[in-house]
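Submitted below is the structure of interest, expressed as C-alpha coordinates.
Of the protein chains in this complex, one is absent; all others appear in place.
Moving on to subunit A:
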Amino acid sequence: MQSYDAIVIGAGHNGLVNATFLAKAGLKVLVVEKNDYIGGATVSRELHQDWKYSNCSYVCSLFRPEIYQALDLGRHGLEVVPLQGSVTFKQNGDYFGSYHQSPVRRREIERHSKRDADASIRFDADLMKWCRLIRSFLLTAPPDPGSLKIRNVMEFSYLLKKFHSLSESQIYEFIRFFTMSIAEYLEEYFESDVILAHFSGGSIIGTGLGVYSPGTAYVLLHHAMGDVDGNVGSWGFARGGMGAVSAAIASSFQAEDGKIRTDAEVDQILVKGGRAVGVALNGGEEIYANTIVSNLDAKRTFLKIMARNDLPENVVQRAENFKIRGSSGKVNIALDGLPNFPALPPRSPLTLGHIHFTDTLERLERAYDDWKDDSWSKDPYVDLVIPSQYDPTLAPPGKHMMSVFVQYCPVKPEGGWTDQKKDAFGASVINQISDYSPNFKDLLLHAEVRTPKEIEDEVGLTEGNIFQGELTLDQLMFNRPFPGYARYRGPVKGMYMCSSSTHPGGGVMGAPGTNSAREILADLKRRDTTPEDFGDD
(Lines give C-alpha, C1' and ligand atoms only; values in the text may rest on other atoms or scores of the structure.)
Protein backbone atom coordinates (compact mmCIF):
# COMPACT_ATOMS: atom_id res chain seq x y z
CA MET A 1 0.00 0.00 0.00
CA GLN A 2 1.48 3.28 -1.16
CA SER A 3 1.04 6.32 0.99
CA TYR A 4 1.50 9.99 0.22
CA ASP A 5 2.11 13.21 2.08
CA ALA A 6 -0.83 14.83 0.34
CA ILE A 7 -3.72 13.80 -1.86
CA VAL A 8 -5.47 16.36 -4.06
CA ILE A 9 -8.96 15.38 -5.17
CA GLY A 10 -9.77 16.49 -8.72
CA ALA A 11 -7.31 17.20 -11.55
CA GLY A 12 -8.86 20.51 -12.52
CA HIS A 13 -6.44 23.37 -12.99
CA ASN A 14 -6.61 24.49 -9.34
CA GLY A 15 -6.01 20.97 -8.07
CA LEU A 16 -2.99 20.62 -10.32
CA VAL A 17 -1.62 24.03 -9.35
CA ASN A 18 -2.08 23.22 -5.67
CA ALA A 19 -0.43 19.82 -6.05
CA THR A 20 2.55 21.28 -7.90
CA PHE A 21 3.33 23.85 -5.21
CA LEU A 22 3.08 21.12 -2.55
CA ALA A 23 5.36 18.86 -4.59
CA LYS A 24 7.83 21.71 -5.05
CA ALA A 25 8.11 21.90 -1.26
CA GLY A 26 9.23 18.28 -1.24
CA LEU A 27 5.92 16.60 -0.43
CA LYS A 28 4.93 13.33 -2.05
CA VAL A 29 1.72 14.27 -3.77
CA LEU A 30 -1.00 12.29 -5.55
CA VAL A 31 -3.79 13.84 -7.62
CA VAL A 32 -6.85 11.64 -8.07
CA GLU A 33 -9.28 12.32 -10.90
CA LYS A 34 -12.63 10.66 -11.56
CA ASN A 35 -12.47 11.04 -15.35
CA ASP A 36 -10.10 9.19 -17.64
CA TYR A 37 -8.66 12.55 -18.64
CA ILE A 38 -7.37 15.46 -16.59
CA GLY A 39 -8.23 19.15 -16.61
CA GLY A 40 -11.73 19.31 -15.15
CA ALA A 41 -13.27 22.31 -16.89
CA THR A 42 -9.86 23.31 -18.31
CA VAL A 43 -9.94 20.68 -20.96
CA SER A 44 -9.63 20.03 -24.69
CA ARG A 45 -11.07 16.86 -26.15
CA GLU A 46 -11.29 15.43 -29.60
CA LEU A 47 -14.96 14.54 -29.96
CA HIS A 48 -14.96 14.82 -33.74
CA GLN A 49 -11.99 13.33 -35.54
CA ASP A 50 -9.18 15.88 -36.10
CA TRP A 51 -11.07 18.63 -34.21
CA LYS A 52 -10.14 19.68 -30.71
CA TYR A 53 -12.75 21.48 -28.62
CA SER A 54 -12.18 23.62 -25.55
CA ASN A 55 -15.17 21.84 -24.10
CA CYS A 56 -15.76 24.08 -21.09
CA SER A 57 -13.63 27.15 -20.41
CA TYR A 58 -12.49 28.58 -23.71
CA VAL A 59 -10.44 31.76 -23.22
CA CYS A 60 -7.65 32.67 -20.87
CA SER A 61 -6.96 35.95 -19.09
CA LEU A 62 -7.39 35.49 -15.39
CA PHE A 63 -4.59 32.94 -14.96
CA ARG A 64 -2.12 34.75 -12.76
CA PRO A 65 1.21 35.39 -14.46
CA GLU A 66 2.97 34.86 -11.13
CA ILE A 67 1.77 31.25 -11.12
CA TYR A 68 2.54 30.81 -14.82
CA GLN A 69 6.10 31.92 -14.15
CA ALA A 70 6.57 29.98 -10.91
CA LEU A 71 5.38 26.73 -12.51
CA ASP A 72 7.45 27.44 -15.62
CA LEU A 73 4.42 26.73 -17.80
CA GLY A 74 6.03 28.20 -20.93
CA ARG A 75 8.73 25.54 -20.87
CA HIS A 76 6.02 22.98 -20.15
CA GLY A 77 4.38 23.86 -23.46
CA LEU A 78 1.88 26.61 -22.75
CA GLU A 79 1.37 29.59 -25.06
CA VAL A 80 -1.40 32.13 -24.56
CA VAL A 81 -2.07 34.13 -27.72
CA PRO A 82 -3.93 37.42 -27.18
CA LEU A 83 -7.15 37.61 -29.14
CA GLN A 84 -8.10 40.75 -30.97
CA GLY A 85 -11.32 42.59 -31.40
CA SER A 86 -14.87 41.77 -30.48
CA VAL A 87 -18.20 42.57 -32.05
CA THR A 88 -21.88 42.79 -31.23
CA PHE A 89 -24.15 42.50 -34.25
CA LYS A 90 -27.23 44.65 -34.29
CA GLN A 91 -30.63 43.52 -35.46
CA ASN A 92 -30.78 46.36 -38.00
CA GLY A 93 -27.79 45.07 -39.96
CA ASP A 94 -25.22 47.31 -38.29
CA TYR A 95 -22.70 46.23 -35.66
CA PHE A 96 -20.54 47.60 -32.90
CA GLY A 97 -16.93 46.50 -32.96
CA SER A 98 -14.16 46.82 -30.44
CA TYR A 99 -10.84 47.08 -32.26
CA HIS A 100 -7.38 46.41 -30.94
CA GLN A 101 -5.95 49.75 -32.08
CA SER A 102 -7.13 52.46 -29.72
CA PRO A 103 -7.74 55.26 -32.28
CA VAL A 104 -9.80 52.85 -34.38
CA ARG A 105 -11.65 51.63 -31.30
CA ARG A 106 -12.45 55.18 -30.36
CA ARG A 107 -13.76 56.12 -33.80
CA GLU A 108 -15.99 53.05 -33.81
CA ILE A 109 -17.53 54.14 -30.49
CA GLU A 110 -17.93 57.64 -31.97
CA ARG A 111 -19.84 56.11 -34.86
CA HIS A 112 -22.50 55.05 -32.37
CA SER A 113 -22.17 57.97 -29.97
CA LYS A 114 -19.54 60.70 -29.84
CA ARG A 115 -20.25 61.18 -26.20
CA ASP A 116 -19.79 57.50 -25.41
CA ALA A 117 -16.32 57.66 -26.94
CA ASP A 118 -15.36 60.22 -24.30
CA ALA A 119 -17.31 58.44 -21.57
CA SER A 120 -15.31 55.30 -22.28
CA ILE A 121 -12.18 57.11 -21.05
CA ARG A 122 -13.89 57.74 -17.70
CA PHE A 123 -15.25 54.19 -17.69
CA ASP A 124 -11.86 52.60 -18.42
CA ALA A 125 -10.15 54.62 -15.70
CA ASP A 126 -12.86 53.80 -13.16
CA LEU A 127 -12.81 50.11 -13.99
CA MET A 128 -9.01 50.13 -13.70
CA LYS A 129 -9.32 51.59 -10.19
CA TRP A 130 -11.39 48.63 -9.05
CA CYS A 131 -9.21 46.17 -10.99
CA ARG A 132 -6.12 47.49 -9.28
CA LEU A 133 -7.73 47.17 -5.87
CA ILE A 134 -9.13 43.69 -6.41
CA ARG A 135 -6.00 42.37 -8.12
CA SER A 136 -3.97 43.01 -5.00
CA PHE A 137 -6.14 40.48 -3.14
CA LEU A 138 -5.99 37.65 -5.66
CA LEU A 139 -2.80 35.97 -4.53
CA THR A 140 -3.48 36.11 -0.85
CA ALA A 141 -5.81 34.32 1.53
CA PRO A 142 -8.74 36.57 2.33
CA PRO A 143 -8.21 38.41 5.59
CA ASP A 144 -10.31 37.17 8.47
CA PRO A 145 -11.95 40.15 10.13
CA GLY A 146 -13.05 38.05 13.12
CA SER A 147 -9.66 36.71 14.10
CA LEU A 148 -7.22 38.33 16.49
CA LYS A 149 -4.26 36.21 15.41
CA ILE A 150 -1.37 38.52 14.56
CA ARG A 151 -1.16 37.39 10.95
CA ASN A 152 -4.87 37.84 10.41
CA VAL A 153 -4.90 41.25 12.02
CA MET A 154 -1.99 42.27 9.80
CA GLU A 155 -3.80 41.03 6.73
CA PHE A 156 -6.98 42.79 7.65
CA SER A 157 -5.06 45.99 8.20
CA TYR A 158 -3.58 45.50 4.73
CA LEU A 159 -7.13 45.42 3.41
CA LEU A 160 -7.99 48.60 5.29
CA LYS A 161 -4.81 50.22 4.04
CA LYS A 162 -5.70 49.33 0.46
CA PHE A 163 -9.08 50.92 0.96
CA HIS A 164 -7.43 53.86 2.61
CA SER A 165 -5.39 54.42 -0.57
CA LEU A 166 -8.68 55.27 -2.22
CA SER A 167 -9.93 58.80 -1.90
CA GLU A 168 -13.12 59.43 0.01
CA SER A 169 -15.20 59.61 -3.13
CA GLN A 170 -13.53 56.49 -4.53
CA ILE A 171 -14.64 54.55 -1.45
CA TYR A 172 -18.25 55.61 -2.02
CA GLU A 173 -17.98 54.67 -5.66
CA PHE A 174 -16.43 51.32 -4.85
CA ILE A 175 -19.27 50.34 -2.52
CA ARG A 176 -21.76 51.37 -5.19
CA PHE A 177 -19.88 49.39 -7.80
CA PHE A 178 -19.97 46.24 -5.68
CA THR A 179 -23.68 46.40 -5.09
CA MET A 180 -25.07 47.79 -8.35
CA SER A 181 -26.48 46.06 -11.37
CA ILE A 182 -24.34 46.24 -14.47
CA ALA A 183 -27.11 47.94 -16.42
CA GLU A 184 -27.43 50.78 -13.93
CA TYR A 185 -23.68 51.06 -13.62
CA LEU A 186 -23.08 51.31 -17.36
CA GLU A 187 -25.97 53.70 -17.84
CA GLU A 188 -23.99 56.18 -15.74
CA TYR A 189 -21.47 56.23 -18.59
CA PHE A 190 -23.03 55.24 -21.90
CA GLU A 191 -26.11 56.11 -23.93
CA SER A 192 -25.83 53.82 -26.97
CA ASP A 193 -27.94 50.65 -26.64
CA VAL A 194 -25.49 48.44 -28.45
CA ILE A 195 -22.54 49.72 -26.43
CA LEU A 196 -24.44 49.11 -23.19
CA ALA A 197 -25.27 45.59 -24.32
CA HIS A 198 -21.73 44.93 -25.57
CA PHE A 199 -20.07 45.93 -22.30
CA SER A 200 -22.58 44.25 -20.01
CA GLY A 201 -22.20 40.73 -21.41
CA GLY A 202 -19.20 39.96 -19.23
CA SER A 203 -21.20 40.58 -16.10
CA ILE A 204 -23.77 37.84 -16.62
CA ILE A 205 -21.50 35.12 -17.97
CA GLY A 206 -21.77 32.14 -15.64
CA THR A 207 -24.11 33.97 -13.30
CA GLY A 208 -27.68 33.25 -12.27
CA LEU A 209 -28.45 36.94 -12.38
CA GLY A 210 -29.66 39.37 -15.00
CA VAL A 211 -28.19 42.65 -16.18
CA TYR A 212 -30.61 44.51 -13.91
CA SER A 213 -29.83 42.36 -10.84
CA PRO A 214 -27.81 44.07 -8.09
CA GLY A 215 -24.32 42.62 -7.77
CA THR A 216 -23.71 42.03 -11.46
CA ALA A 217 -21.39 45.02 -11.82
CA TYR A 218 -18.81 43.09 -9.80
CA VAL A 219 -19.01 40.10 -12.15
CA LEU A 220 -17.89 42.42 -14.96
CA LEU A 221 -14.82 43.21 -12.89
CA HIS A 222 -14.20 39.52 -12.34
CA HIS A 223 -13.95 39.14 -16.10
CA ALA A 224 -11.93 42.32 -16.59
CA MET A 225 -9.32 41.96 -13.86
CA GLY A 226 -7.13 39.50 -15.75
CA ASP A 227 -4.54 40.42 -18.30
CA VAL A 228 -2.47 39.08 -21.16
CA ASP A 229 1.10 40.33 -20.79
CA GLY A 230 0.05 43.39 -18.84
CA ASN A 231 -2.93 44.33 -20.99
CA VAL A 232 -5.50 44.32 -18.23
CA GLY A 233 -8.91 43.11 -19.40
CA SER A 234 -7.52 41.35 -22.47
CA TRP A 235 -8.20 37.70 -23.18
CA GLY A 236 -6.17 35.10 -24.97
CA PHE A 237 -6.39 31.65 -26.47
CA ALA A 238 -4.27 28.84 -25.08
CA ARG A 239 -2.57 27.22 -28.05
CA GLY A 240 -4.00 23.73 -28.28
CA GLY A 241 -7.16 24.74 -26.44
CA MET A 242 -7.71 25.15 -22.72
CA GLY A 243 -6.54 21.57 -22.19
CA ALA A 244 -3.07 22.91 -22.91
CA VAL A 245 -3.24 24.86 -19.64
CA SER A 246 -3.92 21.77 -17.54
CA ALA A 247 -1.47 19.71 -19.61
CA ALA A 248 1.31 22.23 -18.91
CA ILE A 249 0.52 22.32 -15.18
CA ALA A 250 0.40 18.52 -15.09
CA SER A 251 3.78 18.40 -16.83
CA SER A 252 5.20 20.84 -14.29
CA PHE A 253 3.71 18.69 -11.50
CA GLN A 254 5.18 15.48 -12.92
CA ALA A 255 8.57 17.13 -13.21
CA GLU A 256 8.37 17.47 -9.41
CA ASP A 257 7.67 13.73 -9.15
CA GLY A 258 3.96 14.28 -8.63
CA LYS A 259 1.64 11.38 -9.45
CA ILE A 260 -1.73 11.62 -11.20
CA ARG A 261 -4.30 8.81 -11.16
CA THR A 262 -7.20 9.10 -13.55
CA ASP A 263 -10.33 6.91 -13.41
CA ALA A 264 -10.07 7.27 -9.66
CA GLU A 265 -13.23 8.77 -8.23
CA VAL A 266 -13.18 9.51 -4.53
CA ASP A 267 -16.07 8.06 -2.60
CA GLN A 268 -15.14 9.57 0.71
CA ILE A 269 -12.51 11.48 2.61
CA LEU A 270 -11.44 9.22 5.45
CA VAL A 271 -11.52 10.86 8.87
CA LYS A 272 -10.10 9.23 11.98
CA GLY A 273 -9.89 10.75 15.43
CA GLY A 274 -10.98 14.14 14.13
CA ARG A 275 -8.42 14.38 11.35
CA ALA A 276 -8.32 13.50 7.68
CA VAL A 277 -6.19 10.44 7.04
CA GLY A 278 -6.86 9.53 3.41
CA VAL A 279 -9.42 8.85 0.74
CA ALA A 280 -11.51 5.85 -0.20
CA LEU A 281 -11.99 5.40 -3.93
CA ASN A 282 -15.19 4.20 -5.53
CA GLY A 283 -13.84 0.66 -5.95
CA GLY A 284 -13.09 0.47 -2.23
CA GLU A 285 -9.36 1.13 -2.46
CA GLU A 286 -8.05 3.34 0.32
CA ILE A 287 -5.08 5.67 -0.04
CA TYR A 288 -3.57 7.40 2.95
CA ALA A 289 -2.07 10.82 3.47
CA ASN A 290 -1.95 13.39 6.27
CA THR A 291 -3.07 16.19 4.03
CA ILE A 292 -6.20 15.89 1.92
CA VAL A 293 -7.08 18.73 -0.43
CA SER A 294 -10.45 18.90 -2.14
CA ASN A 295 -10.63 20.68 -5.48
CA LEU A 296 -14.33 19.90 -5.70
CA ASP A 297 -16.85 22.65 -5.13
CA ALA A 298 -17.99 23.29 -1.59
CA LYS A 299 -21.28 21.46 -2.06
CA ARG A 300 -19.70 18.27 -3.40
CA THR A 301 -16.87 18.43 -0.90
CA PHE A 302 -19.03 18.61 2.19
CA LEU A 303 -22.22 16.91 1.06
CA LYS A 304 -20.90 14.17 -1.22
CA ILE A 305 -17.42 13.03 -0.25
CA MET A 306 -17.48 13.71 3.48
CA ALA A 307 -19.52 11.88 6.05
CA ARG A 308 -22.08 14.08 7.71
CA ASN A 309 -21.06 12.97 11.17
CA ASP A 310 -17.44 13.98 10.48
CA LEU A 311 -18.60 17.56 10.05
CA PRO A 312 -19.90 20.32 12.31
CA GLU A 313 -23.61 20.81 11.69
CA ASN A 314 -23.17 24.44 10.60
CA VAL A 315 -20.80 23.39 7.82
CA VAL A 316 -23.38 20.97 6.46
CA GLN A 317 -25.98 23.67 6.66
CA ARG A 318 -23.76 26.26 4.97
CA ALA A 319 -22.89 23.80 2.23
CA GLU A 320 -26.54 23.06 1.63
CA ASN A 321 -27.29 26.76 1.36
CA PHE A 322 -24.25 27.53 -0.81
CA LYS A 323 -25.46 29.34 -3.92
CA ILE A 324 -24.24 27.45 -6.96
CA ARG A 325 -26.89 27.85 -9.63
CA GLY A 326 -26.15 26.63 -13.10
CA SER A 327 -27.07 29.12 -15.75
CA SER A 328 -24.79 28.49 -18.72
CA GLY A 329 -24.53 26.09 -21.61
CA LYS A 330 -21.96 25.48 -24.25
CA VAL A 331 -22.07 24.48 -27.90
CA ASN A 332 -18.78 23.41 -29.46
CA ILE A 333 -18.83 23.17 -33.22
CA ALA A 334 -16.64 21.67 -35.94
CA LEU A 335 -16.88 23.74 -39.14
CA ASP A 336 -15.99 22.95 -42.73
CA GLY A 337 -14.81 26.53 -43.26
CA LEU A 338 -14.96 30.04 -41.86
CA PRO A 339 -18.51 31.36 -41.50
CA ASN A 340 -19.30 34.59 -43.26
CA PHE A 341 -20.84 37.58 -41.47
CA PRO A 342 -22.14 39.86 -44.25
CA ALA A 343 -22.77 42.80 -41.90
CA LEU A 344 -19.01 43.24 -41.55
CA PRO A 345 -16.88 44.88 -44.22
CA PRO A 346 -14.43 42.64 -46.06
CA ARG A 347 -11.28 41.75 -44.13
CA SER A 348 -12.76 42.98 -40.87
CA PRO A 349 -10.65 41.81 -37.93
CA LEU A 350 -13.66 41.73 -35.64
CA THR A 351 -14.41 38.02 -35.98
CA LEU A 352 -10.97 37.31 -34.47
CA GLY A 353 -12.40 37.94 -31.02
CA HIS A 354 -15.64 37.61 -29.11
CA ILE A 355 -18.80 37.65 -31.21
CA HIS A 356 -22.20 38.55 -29.74
CA PHE A 357 -25.68 38.91 -31.15
CA THR A 358 -27.50 40.65 -28.31
CA ASP A 359 -27.72 44.38 -28.98
CA THR A 360 -29.89 45.71 -26.14
CA LEU A 361 -30.06 45.43 -22.38
CA GLU A 362 -33.70 44.51 -22.73
CA ARG A 363 -32.91 41.41 -24.78
CA LEU A 364 -30.34 40.43 -22.15
CA GLU A 365 -32.91 40.79 -19.40
CA ARG A 366 -35.50 38.81 -21.40
CA ALA A 367 -32.96 36.03 -21.82
CA TYR A 368 -32.70 35.97 -18.03
CA ASP A 369 -36.48 35.92 -17.65
CA ASP A 370 -36.62 32.65 -19.60
CA TRP A 371 -34.08 31.09 -17.25
CA LYS A 372 -36.09 32.12 -14.19
CA ASP A 373 -38.97 30.25 -15.80
CA ASP A 374 -36.78 27.11 -15.92
CA SER A 375 -36.28 27.37 -19.64
CA TRP A 376 -33.30 28.08 -21.84
CA SER A 377 -33.28 31.57 -23.36
CA LYS A 378 -35.29 31.70 -26.56
CA ASP A 379 -33.05 34.56 -27.65
CA PRO A 380 -29.83 33.63 -25.84
CA TYR A 381 -26.77 35.74 -25.13
CA VAL A 382 -23.80 34.00 -26.67
CA ASP A 383 -20.08 34.57 -26.41
CA LEU A 384 -18.77 33.03 -29.60
CA VAL A 385 -15.12 32.60 -30.52
CA ILE A 386 -13.36 30.88 -33.39
CA PRO A 387 -9.89 30.14 -31.96
CA SER A 388 -8.84 28.09 -35.00
CA GLN A 389 -8.32 31.42 -36.78
CA TYR A 390 -5.13 31.70 -34.71
CA ASP A 391 -4.45 28.18 -33.61
CA PRO A 392 -3.50 25.60 -36.25
CA THR A 393 -3.75 22.71 -33.79
CA LEU A 394 -7.52 22.76 -33.33
CA ALA A 395 -8.82 21.84 -36.78
CA PRO A 396 -7.43 20.67 -40.12
CA PRO A 397 -6.10 23.42 -42.45
CA GLY A 398 -8.95 25.56 -43.79
CA LYS A 399 -11.41 24.10 -41.28
CA HIS A 400 -12.47 25.73 -38.06
CA MET A 401 -13.47 25.15 -34.47
CA MET A 402 -16.09 27.37 -32.91
CA SER A 403 -16.78 27.64 -29.23
CA VAL A 404 -20.14 29.11 -28.21
CA PHE A 405 -20.79 29.94 -24.60
CA VAL A 406 -24.52 30.34 -23.96
CA GLN A 407 -26.30 32.30 -21.30
CA TYR A 408 -28.86 31.27 -20.02
CA CYS A 409 -29.52 27.58 -19.74
CA PRO A 410 -31.40 26.07 -16.80
CA VAL A 411 -30.14 23.31 -14.55
CA LYS A 412 -33.39 21.49 -15.01
CA PRO A 413 -36.04 22.59 -17.46
CA GLU A 414 -39.59 21.69 -16.54
CA GLY A 415 -39.81 17.90 -16.61
CA GLY A 416 -36.02 17.51 -16.70
CA TRP A 417 -33.59 17.33 -19.60
CA THR A 418 -34.32 14.96 -22.48
CA ASP A 419 -32.36 14.46 -25.70
CA GLN A 420 -35.10 16.32 -27.48
CA LYS A 421 -34.82 19.34 -25.20
CA LYS A 422 -31.07 19.30 -25.45
CA ASP A 423 -31.36 19.38 -29.24
CA ALA A 424 -33.87 22.19 -29.05
CA PHE A 425 -31.47 24.16 -26.81
CA GLY A 426 -28.65 23.57 -29.31
CA ALA A 427 -30.92 24.59 -32.18
CA SER A 428 -31.79 27.89 -30.50
CA VAL A 429 -28.10 28.74 -30.51
CA ILE A 430 -27.39 27.52 -34.03
CA ASN A 431 -30.40 29.39 -35.39
CA GLN A 432 -29.27 32.62 -33.75
CA ILE A 433 -25.83 32.32 -35.32
CA SER A 434 -27.25 31.55 -38.74
CA ASP A 435 -29.47 34.65 -38.54
CA TYR A 436 -26.23 36.64 -38.89
CA SER A 437 -24.21 34.15 -40.92
CA PRO A 438 -26.13 32.70 -43.86
CA ASN A 439 -23.53 30.05 -44.74
CA PHE A 440 -23.08 28.90 -41.15
CA LYS A 441 -25.45 25.91 -41.23
CA ASP A 442 -23.88 24.57 -44.43
CA LEU A 443 -20.51 24.45 -42.71
CA LEU A 444 -21.66 22.45 -39.68
CA LEU A 445 -19.87 19.13 -39.36
CA HIS A 446 -20.40 18.28 -35.71
CA ALA A 447 -21.65 19.96 -32.58
CA GLU A 448 -21.26 19.11 -28.92
CA VAL A 449 -24.16 20.54 -26.92
CA ARG A 450 -23.63 20.91 -23.20
CA THR A 451 -26.33 21.94 -20.79
CA PRO A 452 -25.63 22.41 -17.08
CA LYS A 453 -26.54 18.72 -16.74
CA GLU A 454 -23.65 17.57 -18.95
CA ILE A 455 -21.33 19.99 -17.23
CA GLU A 456 -22.30 18.59 -13.84
CA ASP A 457 -22.25 14.95 -14.91
CA GLU A 458 -18.97 15.06 -16.81
CA VAL A 459 -16.93 17.74 -15.08
CA GLY A 460 -18.45 17.47 -11.65
CA LEU A 461 -19.41 21.11 -11.22
CA THR A 462 -22.56 21.12 -9.06
CA GLU A 463 -25.51 22.33 -11.13
CA GLY A 464 -22.98 23.08 -13.88
CA ASN A 465 -22.05 26.40 -12.25
CA ILE A 466 -18.83 27.43 -14.00
CA PHE A 467 -17.55 29.45 -11.04
CA GLN A 468 -18.14 26.68 -8.47
CA GLY A 469 -20.43 29.05 -6.63
CA GLU A 470 -22.04 32.37 -7.49
CA LEU A 471 -19.77 35.41 -7.44
CA THR A 472 -22.04 37.53 -5.31
CA LEU A 473 -20.87 39.71 -2.45
CA ASP A 474 -22.30 37.27 0.14
CA GLN A 475 -19.98 34.57 -1.26
CA LEU A 476 -16.80 36.57 -1.85
CA MET A 477 -13.60 37.30 0.08
CA PHE A 478 -13.87 36.14 3.71
CA ASN A 479 -17.34 34.78 2.98
CA ARG A 480 -16.19 32.36 0.27
CA PRO A 481 -17.28 29.59 0.37
CA PHE A 482 -18.75 30.52 3.75
CA PRO A 483 -17.84 32.48 6.87
CA GLY A 484 -15.18 30.88 9.03
CA TYR A 485 -13.84 28.66 6.24
CA ALA A 486 -12.43 31.19 3.82
CA ARG A 487 -8.80 30.42 4.54
CA TYR A 488 -8.76 27.10 2.71
CA ARG A 489 -8.81 24.96 5.87
CA GLY A 490 -11.66 22.53 6.24
CA PRO A 491 -13.49 21.81 9.48
CA VAL A 492 -11.41 18.65 9.95
CA LYS A 493 -7.70 18.82 10.73
CA GLY A 494 -5.54 18.01 7.71
CA MET A 495 -8.37 18.68 5.27
CA TYR A 496 -8.18 21.64 2.89
CA MET A 497 -10.02 23.22 -0.04
CA CYS A 498 -8.39 24.60 -3.18
CA SER A 499 -11.26 24.94 -5.64
CA SER A 500 -12.93 27.94 -7.23
CA SER A 501 -15.44 27.70 -4.39
CA THR A 502 -12.76 29.46 -2.37
CA HIS A 503 -11.30 32.95 -2.67
CA PRO A 504 -10.88 34.56 -5.19
CA GLY A 505 -13.39 32.42 -7.04
CA GLY A 506 -13.99 31.04 -10.49
CA GLY A 507 -12.24 31.35 -13.79
CA VAL A 508 -9.03 29.70 -14.94
CA MET A 509 -7.01 31.77 -12.50
CA GLY A 510 -4.98 29.28 -10.46
CA ALA A 511 -5.19 31.62 -7.47
CA PRO A 512 -7.36 29.44 -5.17
CA GLY A 513 -5.02 26.48 -5.73
CA THR A 514 -1.97 28.65 -5.02
CA ASN A 515 -3.36 30.39 -1.95
CA SER A 516 -4.47 27.06 -0.55
CA ALA A 517 -0.99 25.58 -1.08
CA ARG A 518 0.52 28.52 0.79
CA GLU A 519 -1.74 27.90 3.81
CA ILE A 520 -1.07 24.15 3.75
CA LEU A 521 2.69 24.64 3.59
CA ALA A 522 2.49 27.12 6.47
CA ASP A 523 0.59 24.56 8.58
CA LEU A 524 3.16 21.89 7.70
CA LYS A 525 5.97 24.35 8.42
CA ARG A 526 7.36 23.75 4.97
CA ARG A 527 9.11 26.19 2.68
CA ASP A 528 6.61 28.44 0.90
CA THR A 529 6.93 27.61 -2.79
CA THR A 530 4.11 29.87 -3.92
CA PRO A 531 4.93 33.07 -5.79
CA GLU A 532 4.55 36.59 -4.51
CA ASP A 533 2.14 38.96 -6.18
CA PHE A 534 4.00 40.96 -8.86
CA GLY A 535 2.16 44.01 -7.60
CA ASP A 536 0.64 46.77 -9.70
CA ASP A 537 2.79 49.57 -8.28
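Remarks
Note that contacts are C-beta pairs under 8 Å (C-beta built on N, C-alpha and C of every residue); 3 or more make two chains touch, one makes a residue touch a chain; residues count from 1.
Keep in mind that, in the parts below, contacts and distances are computed from a predicted model.
Name of the non-displayed chain as stated in its UniProt record, restricted to "Glycine cleavage system protein T", "Cyclase", "Succinate dehydrogenase" or "Abc transporter, atp-binding protein": "Glycine cleavage system protein T". Touch with the chain that is not drawn comes from one residue among A:Ala11, A:Ala25 or A:Ala119, which is A:Ala119.
For the options A:Gln69, A:Gln91 or A:Ser165, the residue in contact with the chain missing from this view is A:Ser165.
Looking at A:Glu108, A:Glu256, A:Asp310 or A:Glu458, the residue that reaches the missing chain in the full complex is A:Glu108.
Residues touching the missing chain, restricted to subunit A, are 94, 97, 99, 101, 103-104, 106-108, 110-119, 121-122, 125, 128-129, 132, 165-167, 169-170, 187, 191-192, 345, 347-349, 537 (touch as defined at the top).
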